[in-house]
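Structure first, then comments.
Note that one protein chain is taken out, while the other chains of the complex remain in position.
Let's look at chain A:
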Amino acid sequence: MNQPPPDSYALDPSWTDLVPLPQDDGEHPLAQIAYTEEYSEAMSYLRAIMAKNEYTPRVLQVTAHIIEMNPAHYTVWLYRAKTLLSLLQSDDGAAADLGRELRFLNDLALRHQKNYQIWNHRQTVVEAMAAAPELVGQMVREEKQFTNAMFRRDGKNYHVWSYRQWLVRRFAAWAGEVEFVDGLLAADVRNNSAWNHRYFVIFGQQGEEGVGDEVVEREVRVVEDAVFIAPQNASAWNYLRGLLGKVGRPLSSVEGLCLTYAPLDNPDAITSSHALDLLADIYAGRKEERAKAIKALELLAARYDPIRANYWNYRAGIIKAAA
């Protein structure tokens, strides 16, 4: 753990050498905040020690204190990172324990789900740890485990997903990622972040040669299974569009699937507005079937997705104008 903050910096012998630098808010300040005395005092000492450009173990103490009260304080994080890295190189190396730093971050991340800075700092720490190649495998496993723990609380946390992608790419840790996504989608087939990660895993690591036909077939089957469970799940249909676009297959290759969920000749049996939307695009591309496209869009506007009636009518207008 970090050394706990002093009850009072002014009275603590390890801090009395510093002259605190109180905040000058000026006259007519905007967006003034009712700071606690504890925050004001810690900030005054932070400013004082920053002004000296000091990189000593006590910097870790005051920065941890500030971070606890304001984890979105941006300069404090870089100051802490520079101090850690500087201590690692110095005789005080023992004061900078990167494993302890990660545990500090774990605790903060769990309590401050929406914070950006924690994850930037984590990248810095993990990069520093990667300087020891023999430890990288274990570290990456543990990092994946921690992000998994975060996803159990919120499977759509943007910062955590961004970090996971960075981790996987940085350490070429692609193994097991598809199975990981399979697990998340089994728990919640509407988790769009998991679908997005799937796309990243399938297409993010390939070179110029692209993915093989068997992968494309498998992914189409994954979508088929997903929309069978939840026909109205936009995430799965969007993934299908993305997949087909990426590998250059025409949308018409899934016309049959769409008709299963949106039988145009039997509107009462339609169960997916997204399938209708896809059909509208498929038929709009065929001159002789534009009437079917218009019909799909009219069904969307009037019955299956009326909140977007203006949009569906706009689409129909474009097709009519082209005719």
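Rule of thumb we're sticking to: contacts are C-beta pairs under 8 Å (C-beta built on N, C-alpha and C of every residue); 3 or more make two chains touch, one makes a residue touch a chain; residues count from 1.
We take it that contacts and distances are computed from a predicted model.
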> The complex has one chain missing from view, so what does its UniProt entry call it, picking from "ABC transporter domain-containing protein", "Pre-mRNA-splicing factor RSE1", "RING-type domain-containing protein" or "Terpenoid cyclases/Protein prenyltransferase"?
Replying inline: "Terpenoid cyclases/Protein prenyltransferase"
> Which residue from A:Gly99, A:Gly183 or A:Gly204 sits in contact with the chain not drawn here?
Replying inline: A:Gly204
> Footprint of the hidden chain on chain A, which residues?
Replying inline: 21, 23-36, 39, 43, 47-48, 50-51, 53, 69-75, 78-79, 116, 120, 156, 158, 161-162, 165, 190-193, 196, 199-200, 203-204, 233-235, 238-239, 241-243, 245-246, 277, 302, 306-311, 314
